[in-house]
Structure formats: structure tokens, C-alpha cells
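There's a structure below that I have some questions on.
Only a single protein chain was left out; the remaining protein chains are all shown in position.
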């Protein structure tokens, strides 16, 4: 349960300014590390702690590798946007792939992975577990993941 | 003098595909390093040599630090685009600052810098010297630098 | 720039210590699994994976480690992770790996844990 919001908000003007970084990545190996470097510099500049940065790194990595894997077209690319404002990170990751039906995904469980062929399928669970809000918009013309994470 | 172009061009399909990375940077210290990391990964992926990458790094750094220094507005930002195609790098760097008159800039000379107050003013000269083509579009609504550099 | 993935191994008292450096992506994860397999077939059953220099990992890379857990569970072996970045540790916890693998601060801690329990 959250406390009711009262009207005497203290705005810290130094941290309240939104800072954004946007990047469109081509599909080449490990290119997600470029976005991670952007995220880290943004977050460190705003004085965010290393553990939160580490968690955000995982969330962002998973979103981008999925998008890169499924991005379609002759020049597959993925658009990534980071905005940090009042200590909250919002991440958009958009691909132009064929989309998918998230409702059909089974929640991964380690017991079931042992003894079966595919050990993968952890990205969605990690993104959900390590964020405060996680949304998927997906359709024939692509997928956009929107993740919100409090960083303080 | 260039050799006349003959019509039997050999197209190497592996290297002939254009690869692009685009990034919009906020004004925070050293953020240009994020763009450099993108450039390096792009170039290495295409098998470009370290010395050419080093030269491109200098050109790109100078373009971005100028743009960040002069970017205007409440949320100053700089857009950077890299495209490598057939071994040639094209870099765009755009800011929304007030522009300037490149014709009024004096060519920097070390002898003159010795003994005078300001030692700066090397960026333009470096960008021109280390590129194959260098263009400035500048006006009241900002500046776009377009740099072309052969990487092989 | 994040360094490319590399891996070093050491066998001490029939215990395999794999230390990684750099991004553990699919390629890195597969390299760890292959290195493990090489020693597994020659009888090694106690394994330490030291991630001190891998602060960036992805779930595809980590999923290869489930193969290692599988082999070791079948054969009564043990796996211990060491030097985990706090966020990587959280990731492995979410994946449920600590139900099947231990974690220690350092390689030395892992070696003594293996000594007292085996």
C-alpha cells in the first residue's frame, strides 16, 4: 500500500531535470554494450548507485538482445531511448520485427529447464522482476517494450 | 588526380552493405565517449584497421565536443549519425545552437598560440586534416557538420 | 570499451576454476560450457565459476550454465559461483540457480566450502 500523496512536494531542481539519450543500433555482435555505456554515464552523472545501475543494465540488455534478435528488414535496427527524471528511469526499446504473442509464453522455471533441450527463455522474467513497470506493445509491424524503474 | 572510373566494379557484398548507428546525446561530461564506442564497434565489425579508427575517433570527438559546447535550449542535445558503406565513413553531427561564421576563423598556428592567452582553436583544423571531405551548414537554428573519411 | 570475453581455467586438487573476463553473452556462455565439458569428461565434478571481471552478462549466456548444473546434478557434483556483482547475483537468484549452485565471495572461500562439505 502506498501513502496518499500530499500536496507539498519538494522539487529538487538539480535532479528533477529529465535527461535523455536515444540510440538506434544496427544488428552487429555486442552492440547493446554501446547503449549500456550511455545508460551508465547518464545514471552516474545523476548520482545513481552502482547496484541500481547494475539492475538496469540487466533489464536493458535483455530488452535489446530480444529486439535485435527479432528485428526484421534488410537493415535490422533497434531504437533505444533512456530518460531519467526525478530518479526514475524509463526505457523504450523498439524493433520492426514480426511481433509475438506474450500471452503464450510460459513462465520459465529452472526445474523444467533441467533435462529439456532449451535452457533459454529468461529475458521476460528478468525484465519484469527487475523493473517497477513493464509493458509490451507488439504487432505485425514490430514490438515496443517500455520499462520503468525507480533508481533511488 | 583520380583514375577514371571504369564500369567493371567488383562489389564485395559483405562490406558493401551500409551499416548505421545514430545517437542523440545529452550535454553531460564525456558523453561523447558513448558515440566513440558505437563508432569503434561498427568499424571493427567491418574489419577496419586500428589506425583509421583512431583518426576517425579524433575527428568525431572534435565535432561532438564543439556541438555539445554550443548546443542551445533547455535540454541541450546533439545528434550524431555514423554510416559506414564500402569502406567509407560518413559522420553527421548536428546541434541546435546559434551557429557561427566559419569564414571568420583564423587557421591556428602553434607559434601564435605561444605567448597568447588562448591555446584553443584546433578542432576545425583537425577535422579537416584527418578527413577526406568536411562540410559545415550553419545558421541561427544550429550547425550540422558532415565529414567523409575513407577507412581503407 | 568493454573488453572482449576471455576465460582462464585452473585445476586445483581436481577442482575446476573457470574465471571469466568481459561480457558473458551467448558466445561467452558457450565457451564456459565447452570448457566445463572438457574437464567433466576427464572426471572433474567440483566447479567454481569466478565472475569477478564479468559485470555484464545476459540471460542467453547464463542459460548455458544451466547445462553445467544439469551435468553436475546427474553426477553428484557441485558448482559454486564467486565474486558476483550484486546485480548479477540477483539475476541468478531470479533464475533459481542458487537452488542448484552455491555462491561465495571469493575463489578461496569456495575452495574451503568444497573442502569442508565433500
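A few notes on this one:
A, B and C are the chain letters, set down in written order, and residue numbers restart from 1 in every chain.
In this text, contacts are C-beta pairs under 8 Å (C-beta built on N, C-alpha and C of every residue); 3 or more make two chains touch, one makes a residue touch a chain.
Every value quoted in this text rests on a predicted model; they were computed, and no experiment measured them.
Across the entire complex, the residue among B:76, B:99 or B:123 in touch with the chain not shown is B:123.
Considering B:44, B:98 or B:113, the position touching the chain not shown turns out to be B:113 (whole complex).
The omitted chain makes contact with chain B at the following residues, 29-30, 33, 36-37, 50-51, 53-55, 57-58, 61-62, 65, 108-111, 113-115, 119-123, 125-126, 129-130.
Following the convention adopted for this analysis, only the chains that are shown with their structure count from here on.
Mean C-alpha positions place chain B and chain C at a centre distance of 43 Å.
Rounded to a whole number, the gap between the C-alpha centres of chain A and chain C is 26 angstrom.
The distance from the centre of chain A to the centre of chain B, each centre being the mean of the chain's C-alpha atoms, comes to 30 Å. Residues of chain A in contact with at least two other chains: 29-30, 33, 37. Contacts with at least two other chains are made by residues 1 of chain C.
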